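Take this structure, written in structure tokens, and hold onto it; I'll ask about it next.
Here the complex is missing one protein chain, while the rest keep their positions.
Here is chain A:
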Amino acid sequence: MAKRFNPVVLTANALESGAPLWWTGAGWSESFADARVATTPEQAATLQALADTPLMQAATVGPCLVEVVEEDGAWRPASRREAIRASRSPTFAYGPEAASRRGPGARAA
């Protein structure tokens, strides 16, 4: 049986910063909310062809399609991995901010 088609977006990492990017239809955005969603296999094939172009391969790192799902009228990444990428941050406070929240003294919660 043919695999059911799921809507997809085109994503990559920025060459200079490594930050996640999403294709808007007109260019790259650092916001997942701007992503152009391919809702048909034909649209997905167009995005894949774009990802495969030498220019796209040279200008970004690892352009590829990832699945999205619709929830409450908005698109979101289908996998946790992509959701974490789309959030542009680990799922916890990190670095100096996390340390200052804990404050001096590591003994207590």
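Keep this in mind: a residue touches a chain if its C-beta (ideal position, glycine included) is under 8 Å from a C-beta of that chain, and two chains touch if they have at least 3 such contacts; residues count from 1.
Here, contacts and distances are computed from a predicted model.
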| item | value |
| --- | --- |
| Hidden chain of the complex, named as in its UniProt record, picked from "Iron-sulfur cluster assembly scaffold protein IscU", "Sulfite reductase (NADPH) hemoprotein beta-component", "Carbon starvation protein" or "Imidazole glycerol phosphate synthase subunit HisF" | "Sulfite reductase (NADPH) hemoprotein beta-component" |
| Interface with the undisplayed chain - residues on chain A | 13, 15-20, 54, 57-59, 61-62, 78-81, 84-85, 88-92, 94-96, 98-99, 102-109 |
